[in-house]
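As you look at this complex, bear in mind that one protein chain is not there, while each of the others sits in place.
Labels run A and B following the written order; every chain starts at residue 1.
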Amino acid sequence: MVAHVGWGDWIIVDSCVGPDGQTPVGLSYLKRIGVDAGKAVRRIVATHWHNDHVRGLSQTVQECAGAKFICSNAFLTREFIALTDLWKRQPLAASPVAELTGVLDTIAQAGSVLKGSTGDSRLGLAMANRCLWRRPQTADDVVDNSAELHSLSPSDAAVKISLESIAALFPSGDILTQPVPSRPNLFSVVLWLRAGTVHCLLGADMEEQHNPHGGWKLIVESTERPAGEASLFKVPHHGSVTGECESVWIKMLLANPVALLTPFQSGRVRLPTSEDARRICARTPASFITASFHDRSSRGRTGSVNRTIQETVRYIRKVNDSFGHVRARRNLTSLAGGWSVATFGDARALSELYPKHAP
Amino acid sequence: MKLNDETVLEPLHLQPADLSSGRRFVREAAGEPPEPQAMGLTRSVLEIRGILSRPAAPPEGEAGGQRIEPGSTDVRGLNRRALAPEVKPSVVWVPVVPVSRDSFEVLQKFEGSVLSVTADSFLARLLDRTKPGPEEEAEIPLAEVMPGDHGLVKPGAVFYWVIGYRREAHGQLSRSSVIRFQRVPSWSAADVDRAKKEAETFLSFLDLDRANNPA
Partner (left out) sequence: MAELKPEIEGVSVVLLGSLNPAIFHPAWFAREKLIQLEEAERADVKIVSPEVSVFSIGWLALEVTLDRFAARTTQIQHLEPLRDLVLGTFSLLRHTPVKQMGINRLAHFRSPSEDEWHKLGHRLAPKEPWAGLLEKPGMRRVSMEGKRTDQYRGRITVSVEPSVILKPAFGVYFEVNDHYDNDADEKANECDRMLEILRACWQTSLDRASHIMQTLMKTP
């Protein structure tokens, strides 16, 4: 997600690549609209390390030379860094932590992250109820042009639990295997973004599993989180029921916020399910999704190869074959007016994802 | 290890230099012909008679030892450096594994990683190593995996999938699909300890106090 918080300041949250599998989408969008990413991006936040949230991140951090990189302090642990180092020495298969390794290498080269250096560090750590960035009100400006970015998670306890899950990423068998993400994801970084009087809640992949150490309830009930109600909500965990928490809608969001989400498809699993879509559409009619579901396989292979593939597999499909983006805009200089939303590519209203079940 | 040799059994004289190509420098000490039976070599596999191990000295008057290829009479002894005194080469009779006349023409290569496993199939992400492009996902029956690799089919496991034509020695051509799992030993406890120590060193240089005040 890329957010312009007004007055030329941009924030990037997570990263993905386009259908070519190479180009970071956030960077290419900024280039397309003429934004100098090296100067305009203030913060790049990695909400967690799952592959679908970090592809292209290292290139993004490298090119946005003026931005501070923010991550959960679970990443800056001995275990996680050891893991990146071990995988770096094992380039037989695509390293599952290649992006974060690239990010660590980039920020390590920045002298500002070292002890004894001066100036703004390129590294920031996210924790519950921490301010990650602030733009103060300009004294001679009539409108409120201040802005802030806060992390609402992870909690101290969630970080401790996440350390256990990182330890589990080390292969336990005799043969090297890639680590498989564990769930639930308690150390995902949830963000609260304020630009003037407009608030946005960015839910990352946070789930609610009635765990007292992490999850949405802990965030909602925190007395230290920033005040206000958001008019834009990035729905967590691809709209799945595990990311659903009613008290978020009641206590942290305005009525009928703009809700944005991304789909997830792997094997037979598709998120959001049709029930998820119905549930979210019932909460707010202004729900949008960045892409739909496709099952197309790659083209451009010879007949013999295609025949052999079809004879071998039960199915094969391109990942990230459906692609699009949702743009939500509103005027920060005027209290009147709301969000105007446009969809591009395969993005659409959530009600159109499963048309038969549209409310 | 030459692929262009019809002999099955050849004496192997090890020399320190230039052997990474697999070229064999065959050395016959003067006056000691090879075993008579070895001269009547056929393509069938012969049992090893024994291993000869003796230090060999360059013949007098020669710059270095003789180099003789099996079945040939040419001598390249005038273009050899003398062996360093500390080298004590041995002559070892080694059977050569016959070269298979089967060939394989690779049409497509994937590298995959297992996402999940069911009773009779697994879900995998595939990277096209022939013509890089978008990632793909496939459900593959376990029956497509060699029985010897079934124990490796676990989430996170990496495999190679090669598709092509197999041509047998007599010319028979057939389409072939081979899925083979990667077998690289996991990191040792020492590897992990070393990496953790280096990580600690890395962290010790970072100003985490400032990182904890990112605003």
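Rule of thumb we're sticking to: contacts are C-beta pairs under 8 Å (C-beta built on N, C-alpha and C of every residue); 3 or more make two chains touch, one makes a residue touch a chain.
These numbers were taken from a predicted model, which means no experiment stands behind them.
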Report summary line: Contact set (omitted chain vs shown chains) is A, B
Report summary line: Listed in rising order, the chain A residues that touch the chain left out are 89-92, 174-175
Requested in this report: List the residues of chain B that touch the chain left out of this view.
Outcome: 1-6, 12, 14, 16, 19-23, 45, 48, 51, 53, 90, 92, 94-95, 97, 99-106, 111, 146-149, 160, 162, 164, 176, 178, 180, 182-185
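Operating definition for what follows: only the chains that are shown with their structure count from here on.
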Requested in this report: Can you check how far apart chain A and chain B are, centre to centre, with Cα atoms defining each centre and the answer in Å?
Outcome: 43
Report summary line: Given the complex, residues on chain B that touch chain A span 107-108, 111, 113, 115-116, 121, 123, 125-128, 131-141, 144, 152, 154-158, 161, 163, 165, 175, 177, 179, 181-187, 191-192, 195-196, 198-200, 202-203, 205-208, 210-212, 214-215
Query raised in the report: Can you list the chain A residues touching chain B in their complex?
Result: 19-21, 68, 70, 73, 76, 78-79, 81-83, 85-86, 90, 92-94, 108, 113-117, 121, 123-127, 130-134, 148, 170-180, 266-267, 297-298, 300-302, 304-305, 307-309, 311-321
